[in-house]
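Only one protein chain is missing; all other protein chains are in place.
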Amino acid sequence: MIPQTFDYTAPATLDQALALIAQGAKPLAGGMSLIPMMKLRLAAPEHLVDIGRLKELNYIREDAGALHLGAGCTHYEVETSPLLRGKCPLLSETAAHIGDVQVRNMGTIGGSIAHADPSADYPAALQALEAKIVLRGAQSQRTVAASAFFLDTFATALEPGEIVSEIIVPVEEAGAGASYQKMAQPASGFAIVGVAARLRRSGGKIAMARIGVTGLAGRSFRATAAEKALENTAGSAAEIQAAAALVAQGVEANSDLHASAEYRKHLAAVYAGRALFAALARTA
Amino acid sequence: MNIHVTINGKNYSHDVEPRLLLIHYLREVVGLTGPHIGCETSLCGACTVELGGKAVKSCTMFAVQANGASITTIEGLAANGKLHAIQEAFWNEHGLQCGFCTPGMIMASKQILDRNPNPTEEEIRHGLEGNICRCTGYQHIVNAVKAAAKATGA
Partner (left out) sequence: MATTITRPKTLIGKAIRRREDPRLITGTATYVEDIKMPGMHYAVVVRSPHAAAKIRSIDTSKAAARPGVVAIFTGQDVSKVGPVPCGASLPGLRVPNHTILATDRVYYAGHPVAVVVATDRYIAADAADDVEVDWEVLKAVADPLKALEPGAPAVHPQWPDNKAFDFHQEHGDIDKAFAEADVIVKQRILSQRLIPTPMETRGVVAEWRAADRALNLYSSTQIPHLLRSMVAQMLGLEENRLRVVAPEVGGGFGCKLNVYAEEALMGFVAMKINKPVKWIETRRENYLTTIHGRGHVDDYELSAKRDGTITGIKLRIIQDLGAYHQLLTPAIPTLSVLMMPGLYKTQNIFADIVGVFTNCVPTDAYRGAGRPEATHGIERMVDILAAELKMDPAEIRLKNFVQPNEFPFPTATGLIYDSGDYAAPLKKALDIAEYEKLRREQSESRKQGRLMGIGMSAYGEICAFGPSPATPAGGWESATVKIEPSGKVTVLTGTSPHGQGEETTFAQIAADELGVDIDDVLVVHGDTALVQYGIGTFGSRATAVGGTAVYFALQDLKAKIKKFGAMLLNSDDVTLANGQCIDNKTGASKSVQEIAAASYRAMQLPPNTEPGMVSTHFWEPPNFTFPFGAHLVVTEVDRDTGAVKVVRYIAVDDCGNILNPLIVTGQVHGGVAQGIGQALYEQAVYDEAGQLITGELMDYAVPKAHMLPWIESDHTVTPTPVNPLGVKGVGEAGTIGCSPAVVNSVVDALSPLGVKHIDMPMTPEKIWKLIRSAQ
């Protein structure tokens, strides 16, 4: 399994990279999605620009109540970052579910979300975190909400010439708890269904609920009806189950070899319940 | 394109085609046939090598991406004719049968122990998710990783 020929450039700066990408070159980050596709000859870019080693894209820092991740952070870095584990543990927890050790060592958060595999893990967390995604082109920079970024299977808000350059997630406030729960496809490890839940408790009530879902449909999404149903409740088992049951309502679910649409919808409710219970247990 | 890499402590410089996969570079150009190719979808882990201290799948990487990096392959583990503790443990615990997955399995085991010197059975199994063995049922591999942890942690 041999890729087709291509040109390769490893620019020293992001600007140089963006200039090449503006001319139609394809960005290569960790390569965990792109290279297998090239080997299977499902993708044949003519020019690869290696952004995987750009220091400019590799940082995790806190700024004004938010955490900023360079798109070049590997899943392993996200998984193990003390800053993230302390202030946005949902993202670290989710990263730990991706692929395997070797894939997490190479794969990047920017690359993963730009690929927009409907079964990828990150999108669930990013939806629940109401993450912002910074997109940069040679002459442009804009920020889109996760909910507006993931459009469909392998389709995002990225315009030609743009790359994902940064992901912004909130610093969790006191009283917050979160969890990501998934059923993994046994062969690939991708999520048949994955649900990320974030809750904040205040005065014995659930003050905030955010639920992100991946694997269920062509795109990840926030289960807003379930969130609303849960907010301002005490978060009893019955209330959680009732809210979880809403997660898949009205969703046109994926169906494939590994799970029918019907089963996926059922799993979405089950894993939403599990994620919500786990998140609730983690609220202080 | 010209690349410079350090492999098992030796420096190499080669002109390579951008599409040359790192596994083919190691095997065909450098002549290190320890890492193997067992799939093309980055799932079996037989090609695992260490790059800059991290276990990576060398079949899912271009050689040009490794330019400037330091790489350790299975051939580089034994030092001065003495087997690495993990190699010794795989031998003692019968952690291999056909041996095809073994170089990758040992490199993945090294990553586990480098990051967690005293892993539980569950942590070992989780740490080996990226490596498939069809012969052993993994149990003797788990034993080998435990034994290596014990031997090095002494």
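As written, the chain order gives the labels A and B, with residue 1 at the start of each chain.
Methods note: a contact is a pair of C-beta atoms (placed from the backbone, for glycine too) under 8 Å apart; a residue touches a chain by one contact, two chains touch by 3 or more.
Note that this is a predicted model, so its numbers are computed, not measured.
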{"item": "Selected from B:Ala69, B:Leu113, B:Cys133 or B:Ala149 as touching the chain missing from the view", "value": "B:Cys133"}
{"item": "Of A:Met1, A:Ala234 or A:Ala281, the one touching the omitted chain in the full complex", "value": "A:Met1"}
{"item": "Contact with the hidden chain (one of A:Lys26, A:His47 or A:His266)", "value": "A:His266"}
{"item": "Where the missing chain touches subunit A, by residue", "value": "1-2, 4-5, 40-41, 183, 185-188, 257-260, 263, 266-267, 270"}
{"item": "Residue ranges of subunit B at the interface with the undisplayed chain", "value": "17, 19-20, 24, 27, 32-41, 43-44, 46, 73-75, 77-78, 83, 87, 90-92, 94, 96-103, 106, 121-122, 124-126, 128-129, 131-142"}
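Assume only the chains that are shown with their structure count from here on.
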{"item": "Averaged-CA centre spacing for the pair subunit B and subunit A, given as whole angstrom", "value": "29"}
{"item": "Residues on subunit B engaged by subunit A in the complex (per definition of touch)", "value": "1, 17-19, 21, 40-43, 45, 48, 54-57, 59-62, 64-65, 67, 108, 111-112, 127, 129-131"}
{"item": "Residue numbers on subunit A that touch subunit B, as the complex places them", "value": "1-8, 10, 28, 31-32, 35-36, 38-40, 48, 50, 52-53, 76, 99-103, 105-106, 187-189"}
